[in-house]
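Read the structure below first, then the notes.
The other protein chains are all here in position, but one chain of the complex has been omitted.
Labels for the chains are A and B, by order of writing; each one numbers its residues from 1.
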Amino acid sequence: MKGMTVIVKTISSWVKVLIFLFGIYIILFGHLTPGGGFAGGVILASCYVLLMLAFGREFVENNLPLPVASKLDCLGALLFAVVAVCGLLYGAAGFFWNFIHQKYLVGTDYEFNLVSAGTIPLSNIAIGLKVGASLFLVILVLSMFRPDMSGKKEE
Amino acid sequence: MPYALCFLLFMIGLYCAVVKKNMVKIVIGIMVMEYAVNLFLIMLGFRSGGAAPIIDKGQFEAATGQIAAGFVNSSVDPLPQALVLTAIVISLGSLALMISICIRTYEKYGTFDITQIRRLKG
Partner (left out) sequence: MAIFYILLLFIIIAAIIAVETRYLLSAVICVGAIGFGASLMFLFLRAPDIAITQIVVEVLGLIILIRACLSRELTFISGDREFFAVVVSVVIVFAIFLAGVKLLETLPDFGTAIFAEIPDAASQTYIEKGLQETGAANLVASVILDFRAYDTLGEATVLFTSIIGATVILRKKTKKLLEDPE
């Protein structure tokens, strides 16, 4: 996939920081304002897709190659499972129990801050990482595929 | 009446997925069906004159743990919104899978037409 003209490259190199920051903001404040892990993760993926469209696929592949994106995907899923199992270990109520909020923070005046709501921000970060890496991975693979039209299999 | 229009949208998607010959048109029909279902679920949870399910600081009293009665009586249903949130992201994943199958089939047979695929042998 080739890149685009100079105007597109200049503007997207300024705008990519804003999009990335916006994605991280939507993930982190998911328990206070609308958004959450899913929307923030898709915004993170679309930041990299913008770079892929403007600068060409090789530029993005040098910065975030395929195996690294795949490992980030698995890391996000693993983090989500670790948060769930911690709920099982720390309390008797079972899987996915919000142990931080129930054991330490109930009763204190802790709501409406950034650091509140127990395991919910941690789960949001894990889900955001997973969804972002997954969608970037699939668009990278779609753009790497070059079909061979003469009938024999490509090497 | 809005429910009937939403169901009409679902039927348009079903017609497209059943009748058309082009593979990408079939995928578009499936996507229209997914949009219709998400829209229908959110419309089920709507309350006239309602408020979004996000609590403001002024509606909560930390001493008793009570939420203002005005909010409880005028909030829309948060449960269908939670279910539709995951459904939207899953539809994107399934779209990627369907399009990758279409691309592979085009590479092997040279056409998007599903009636031709049975006749050519790869």
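A few points about this structure:
By our rule, a residue touches a chain if its C-beta (ideal position, glycine included) is under 8 Å from a C-beta of that chain, and two chains touch if they have at least 3 such contacts.
Nothing here was measured: the structure is a model prediction, and the numbers come from that model.
The chain not shown here touches chain A at positions 26, 30-39, 42-43, 45-46, 49, 53, 73, 77, 80-81, 84, 95-96, 98, 101-102, 105-106, 110-112, 116-120, 123-124, 127, 130-131, 134-135, 137-139, 141-145, 153-155.
Mapped onto chain B, the footprint of the missing chain covers residues 1-9, 11-16, 18-22, 24-25, 27-29, 31-32, 35, 38-39, 42-48, 50-56, 60, 65, 67, 71-72, 75-79, 81-86, 88-97, 99-104, 106, 111-113, 115.
Following the convention adopted for this analysis, only the chains that are shown with their structure count from here on.
Interface of chain A with chain B (complex): residues 33-34, 36, 38, 42, 109, 111-112, 131, 134-135, 138, 141-142, 145, 147-149.
Residue ranges on chain B touching chain A, taken from their complex, read 52, 54, 57, 60, 62, 85-86, 88-89, 92-93, 96, 99-100, 103, 106-107, 110.
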